[in-house]
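Yeah, one chain of the complex is gone here, protein chain that is, but the others are all in their spots.
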Amino acid sequence: EELRYAHVGAEGDIQTRYASEAADAIAAETDGEVTVQVFPASQLGGVAEMVDGVRMGSISMGHHDFASLARIVPDVAVFNAPFIYRDAAQALAATDPNNSPALQEINEKLISEGGVRIIGRIYRGARHISSNFEVKSPADLEDKPFRAVPLDLWVSMVKGFGATPTPVEVSELPTALMTGLVVGQENPLTMISANKLYEVQSHVALTGHMHSVLAVFVNEKAWQGLSEDNRAAITKVLEEKAQASLEWATASEEELVAELKGVGMTVITEAEGLDLEAFRKPVLEQIRADFPNFAPYIEQIAEVK
Amino acid sequence: MGILLIITFLLLFIAGVPVVYAILLPAIGYVLIEGFPIGLLAQRVTYALDSFPLVAVPIFIFVGNLMNLAGVTDRIFRFADTLVGRAPGGLAQVNIFSSLIFSGMSGAALADVGGLGKIEIEAMRKRGFEAPFSAAVTAASAVVGPIFPPSIPLIVYGSVTSVSIVQLLVAGIVPALICVALLMVTAAVLSLRHKMPRASRWPTLREVGSALVPALPALLAPVLMISGMMLGLFTPTEAAAVTAFYVILISSLVYRELTWAHLRDSMLATLKSTSAILIIVAAAALFGWILAVEQVPQDFAKMILTLSTNPIVLLLIANLIFFIAGMFLDSTTATLLVVPVIAPPMVLAGVDPVHLGIVAIFNLMVGLLTPPMGLSLFLVSEIAQISLRQLLKALAPFYVPLIITLGIITFAPDLVLWLPGFLR
């Protein structure tokens, strides 16, 4: 069988490395019975098109933020929620399709309601706030235009930051930051480096408010069309690569901090007075108010070791 | 299979099948033969338009239509005529300068020529210019507008390549001004040599002033748009909407020429142009998806990169490809079908994507003016009611400034990237 694997990641991103290495490993592990053709960089369309493509089967599999699957089952966005994981390793454990109760519960809904199954995940790093001035607590962002990914969850989170959520396309982000249309944004460091946001941003606050874990999902019919052995082989490969992605991200996080300092950014951690609690409290409150359905899942996630 | 699709499209296109169906017919055939779910047809065609940057397309078309109907265009013309009517070339200079702003606003280079060009040729003939020269000036100047804001071709380019549209719009300003200057010099030399009509005397300061006053609000429209985007007050799409309200405001309150009928007529014309252009964007999205699944862009990228990885050489190759594409296809169609194939290997090899955008759009425009195909040539000769030969003869000297500009745009990326540099 040949699987068409689409994603929107660009050259050099962890997710792109994950997809291409997983494709090679799957071919090897299944003795060539299953081949995976990867289409990176939105070649087969943007996020919404990719998700719907996997639903209907024109695309066999893909990966993206859990929240992108909210168009099928809204609760799946909980895995993107800010401040719900203790650390990166726990984030990976809580999103394990083979062991996490919360994920398995939601996966059942995805399969029955959308014909889509989560079969793996990618750890892409923690998301941090960058800005053109010093940010230590939500007070520094109060009523300032801040870029929000145009999804409910982000809008809610940015409100929790105290800022005014303002949607901006990724392609316009550097320009919008330069001109002041928005005064700050949040992303993994790898994105800040790859898109040269350091040219238009002076500060980065290591809030790590979100652990960016991407869901790897497959069209259920295509999945069931594979032999049991091949499914087991693919599951094994994706688990190995998930652990590998955690290592890549952890290793590169330190390098990236050094790199960003090297190009002149001021990095703010708790040592420099970053008040994480001041962010955590209002953000979680806002999320709880806007997404009451998340509560039981958040509890389940907290129990994962 | 990919090549077969492209050939089928070209055959249908040449046979005179509307572009949207020439694209969709082979695409539907592919989906049915390969057994893809037919939901793919619905999904790709609909989602292609789920794009905020593309919202600027109908709004700019609306602004253009409104300006023509509500007398804004007239006032800019009259002012320019007062100012430079005495200069060698007279109205030809007005023709060239006004294209800078107005060309690029309709979404199809050919629609610019068909709309604005018609008015310009008429005006020049009334003033006693020969038809071939009027047609040549009109055709040549229409090339430059689409790299100067507002520009729908650049918006479409940015939305297919995910390149910053603000930067693209700003990047075109300097090259466009250089090109306009060169075209004006050419027109001046030609009209001095052939003793063409010009106003009898230079205007007095008072005359300039009294023409400027009514034109000023209109002239401020592009200034408002560019500065608003550069100051971060709004995105390109919002800039289009702000300009639309500004034009409604000045034409109803300042010029008092806007009527409800004007508004309705310009909106209806806008709806049809928008739909005719964006339905092709929708169809091309399906076609592009199939080409991607068939690995056409990937194979092409490999092929190109085996030829050379030197950015300059690659840019020359890009020049050639866009130029040829422009000879056969209208700007929007060419951008949609050719750019996604050409751009990725170029960017990978280190060509700046904003620079490439200006190179691409300007080439496509020059291609439209180049025989044997050159769609713009056919249209202009038809409007001016002259033969293709007469037009080509009159047009020949204007290729010089256009080719010089092309050279500058290609080999001086620093010049192109200077203004957008302030936004990076």
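All chains are identified by letter, namely A and B, in their written order; residue positions are counted from 1 within each chain.
We take it that contacts are C-beta pairs under 8 Å (C-beta built on N, C-alpha and C of every residue); 3 or more make two chains touch, one makes a residue touch a chain.
Criterion: contacts and distances are computed from a predicted model.
Participant: Given the options "TRAP transporter small permease protein", "Bifunctional protein PyrR", "Glutamyl-tRNA(Gln) amidotransferase subunit A" or "Ribose import ATP-binding protein RbsA 1", which would UniProt use as the protein name of the unshown chain?
Facilitator: Not shown, but named in UniProt as "TRAP transporter small permease protein".
Participant: Pick out which of B:Arg193, B:Arg264 or B:Lys302 touches the chain that's been left out of the picture.
Facilitator: In the full complex, the listed residue that touches the missing chain is B:Arg264.
Participant: Which residue from B:Phe52, B:Phe300, B:Tyr399 or B:Trp418 sits in contact with the chain not drawn here?
Facilitator: Of all options in B:Phe52, B:Phe300, B:Tyr399 or B:Trp418, contact with the hidden chain holds for B:Phe52.
Participant: Out of B:Ala199, B:Leu212 or B:Ala276, which touches the unshown chain?
Facilitator: Only one of B:Ala199, B:Leu212 or B:Ala276 touches the chain omitted from view, namely B:Ala276.
Participant: Going by the contact rule already stated, which one of A:Pro101, A:Pro150, A:Gly225 or A:Gly273 would touch the omitted chain in the full complex?
Facilitator: Residue touching the chain left out of view: A:Pro150.
Participant: Quick one: say which of A:Asn80, A:Thr166 or A:Ser193 touches the chain that got left out.
Facilitator: A:Thr166
Participant: Determine and list the chain A residues touching the chain excluded from the picture.
Facilitator: Within chain A, the residues that touch the unshown chain are 52, 55-56, 70-72, 113, 143, 145, 150-152, 155, 164-167.
Participant: For chain B, which residues lie in contact with the unshown chain of the complex?
Facilitator: 12-21, 24-25, 28, 38-39, 41-43, 45-46, 49-52, 54-55, 58-59, 62, 106, 108, 110-111, 114-115, 233-234, 237-238, 240-242, 244-245, 264, 267-268, 270-280, 282, 330, 333, 375, 378-379, 382
Keep in mind that, in the parts below, only the chains that are shown with their structure count from here on.
Participant: Just how far, in Å, is the C-alpha centre of chain B from the one of chain A?
Facilitator: 38
Participant: Could you please specify the touching residues of chain B with respect to chain A in the complex?
Facilitator: Going by the criterion above, the answer is residues 36-37, 39-40, 43-44, 47, 50, 52-53, 158, 162-167, 229-235, 285, 289, 292-293, 297, 344, 348, 422-424.
Participant: Going by the contact rule at the top, pick out the chain A residues touching chain B in the complex.
Facilitator: It is residues 4, 11, 39, 41-46, 48-49, 52-53, 56-58, 168-172, 174-176, 178-181, 196, 199-200 of chain A that touch chain B.
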